[in-house]
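Yeah, one chain of the complex is gone here, protein chain that is, but the others are all in their spots.
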Amino acid sequence: MKKFINNISQLSRGILGLAVGLMLAIPASAETLTVYTAVEAEDLKRYAAAFNEDHPDIKIRWVRDSTGIVTAKLLAEKNNPRADIIWGLAATSLMLLQSEGMLQPYAPKGLGKLDSKFRDSANPPSWTGMDAWIAAVCVNTVEAKRYNLPTPTSWMDLTDPVYKGHLVMPNPNSSGTGFLDVSSWLQIFGERGGWQFMDNLHKNIAWYTHSGSKPCKQAARGETPIGISFAFRGAKSKAAGAPLEIVLPKEGVGWDMEATAIMKGTKKLSAAQTLADWSITKKANILYNKGYAVVAYPGVAKPVKYFPAGIQEAMIDNDFEFAAVNRRRILKEWQKRYDAKSEAK
Amino acid sequence: MSESKQTYLSIENLTKHFGEFVAVRELSLEIYDGEFICFLGPSGCGKTTLLRAIAGLDPQSSGSITQAGKNISNLPPAERDFGIVFQSYALFPNLTVFQNIAYGLENQRLPKAEIRKRVTDLLELVGMPEQTAKYPAQLSGGEQQRVALSRALATSPGLLLLDEPLSALDARVRAALRQEIRALHDRLGVTTILVTHDQEEALSMADRIVVMNHGRIEQVGTPEEIYSTPASPFVADFIGVMNFMYGEISSSGTVRIGNNSIECETVNIPEGRKVRLTVRPEDILCRADSASDQSVSANSFSVKVESLEFLGSFCRLILSGPEGFGKLKADLSTQQVHDLKVIPDVTLTAEFPSRNLRIFPESS
Partner (left out) sequence: MSSVATLPASTASVRIRISKDDILLRTGLVLLIGLLLLAVVFPLYTLLSKSFEDRDGEFVGLQNFREYFETPALFTSITNSLGVAISVALIVLVLAFVYAYALTRTKMPFRGLFRGIALIPILAPSLLAAISLIYWFGNQGVLKSWLFGASIYGPIGVIMASCFWVFPHALMILITALSTADARLYEAAEALRTPKWRVFWTVTLPGAKYGILSTGFIVFTLVITDFGVPKVIGGRFNVLATDVYKQVVGQQNFEMGAVVSLVLLLPALVAFIADRWVQRKQVAMLSARAVPFQPKSDPLRDRLLFVFCSIIAFIFIAMLAMAAYASFVTFWPYNLSLTLNNYDFDLMDGGGWEAYYNSIRLAIYCAVFGSGLIFLGSYLVEKARGVTWLRTILHLGAMLPLAVPGLVLGIAYIFFFNHPDNPLGFLYGTMGILVICTIVHFYTVSHLTCLTALKQLDPEFEAVSLSLKTPVWRTFRKVSLPVCLPSLLDVASYLFLNAMTTVSAVVFLYSPETMLASVAVLNMDDAGDIAPAAAMALMIVYTSAIFRMFHSLLVRTLNRRTQVWRQK
């Protein structure tokens, strides 16, 4: 018995040491940047690895979630910020943070080389763009055939009662894709027309998802015939073998930029600036192009497999200012109208 | 016990209350060096509370305790000098007999050999020399209590506290252990306090008995004194079996019960005072009923046998006496019952000898 107790106490001492060690180990390395991002998880490793090829001394600690969540998290942490830099979050979200005075303006080295659309117009800019991601409709051809659904060609088509219960879209409150959809519809159809459209669309929606890629992934699996998602996700699922057709509605599609911004008050400003500098290099943009058809650095973009043709033309002339300024109001209105109900009216 | 004995433990004005409930009330008591004393009383009388106060386990609310000349009132239990045995034995179930007994010794940092010797000696003393490696669950109740006793004695305490140690055992083992504990005490001479609700246990083991009721001492005395001269109706009733008769003093030396008078020592109790008369069942003398024989003794009355109970060596008769006497119990030897041909509904003459009657004035 005594021996056993001794063993136990040795074991617990070991575990205690381990635990303390673990807890201390995290904040130990000095040059670790806390980077908030909404970039797809599978890309983050590549980003960090490429960055570390040039800057091995700066470690990246990712905090990843959906656009809406990262935005909300940053806002919630306003008084006690934990992020040093944001790398890969919707520009509309960054503009919101900018208006809250949470961003540190900085002109990264080589800013001049970027497409001027892909930067904050102020000087120095509060954020710099990386790439654009674009709304699209993922249609599962097998399921569409099974339910006799015509392939939609426009947003308006989707309000046809034939699609009732066959549509899935992201909840704009949590998903950046969801939000860019909603804000684009309000721009395309106008404030009244937009809500009218969504009222009709809502009747057809089977459920709203938390993340922007889920509708397309569910369409890919045939769990729903049609998912409103984004083109990049559709291309990837199609490449994985899903029977998908990626539709760009003819009214035009909403889009948003992913962008980089330094948090005001970061204790690691110079490291954050190094990352911001690197984030607009050609090398970085080549990396962005692996998943995004449109990138900030002119001349880098190469065609992405299965990416729908004519996407540049389909992109609406997005009013980011409108989207950012009205973000809270739009989301609240949306929640009031659609989040509430459990049964389609 | 003789008065020349030295006081070992003295309790003064001790009170213990739990909230509003007073468990022990202003109690004072002297316990002599080397004596075997019993706290006897019904459950809830405060005897265990008193014991636990002496041990310091449930400290008294007020009053003081002095042990071997040292005021221990404020000492935590670990700094007092006592060994204790509980009804539940409280043996450590995961330790062997040896480890249990050695438990207190190990703490004194004694050499291993010495501990071994002490444990073996103690086990021999309680008659269990070969059982060192067994676990408590493998022992009988009596054996467990012997081990508990050895454990309490191992550190040679100046005071041994026994809290109903025999109550959980069956009758046969209990009787045997009574003698063993008493013999052990006589051999070691350790001052011992036994708490019990069993009067037989107290009568057979103690040098002195402290009879307690409602947190107070009713009587302190030798078993003999307690039995034959109870100081209060409570003691009279609690110890042994007792008949009570209710009446009033009609004149000095005479008590009227119903229409009958009975002669007895009335110890200056004023006339007209209501009193209780007591008599033990074995002190009632029964004879065959003969009307002519009334003159033999003034305290003889005609009684009717209601029922009789065979109790081995003797029989207990339930008698209905003259008016006012109520139901009485009388013990007769089996031989007498046979001789008198006692059966229910037979009428006998019962004599209440004056010297065996005790009188208690009723509180007005």
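Of note:
When the chains are written out, they are named A and B in that same order, and each has its own residue count from 1.
One rule holds in what follows: contacts are C-beta pairs under 8 Å (C-beta built on N, C-alpha and C of every residue); 3 or more make two chains touch, one makes a residue touch a chain.
For clarity, every value in this text was computed on a predicted model and none was experimentally measured.
Set against the missing chain, the residues A:Y163, A:Y208 or A:F230 yield one that touches it, A:Y208. Although one chain is not displayed, its contacts with chain B can still be listed: residues 13, 15, 17, 20-23, 25-26, 44, 55-57, 59-64, 73-79, 82-84, 86, 88-90, 92-96, 103-104, 107-108, 135-138, 151-152, 154-155, 157, 161, 214-216. Mapped onto chain A, the footprint of the missing chain covers residues 1, 4-5, 11-12, 15, 19, 22-23, 26-27, 40-42, 45, 61-64, 68-69, 71-73, 75-77, 79-80, 82, 142-143, 165, 171, 173-174, 205-211, 213-218, 220-224, 240-243, 331, 335-336, 339-343.
What we mean here is this: only the chains that are shown with their structure count from here on.
Chain A and chain B, compared by their mean Cα positions, are separated by 87 Å.
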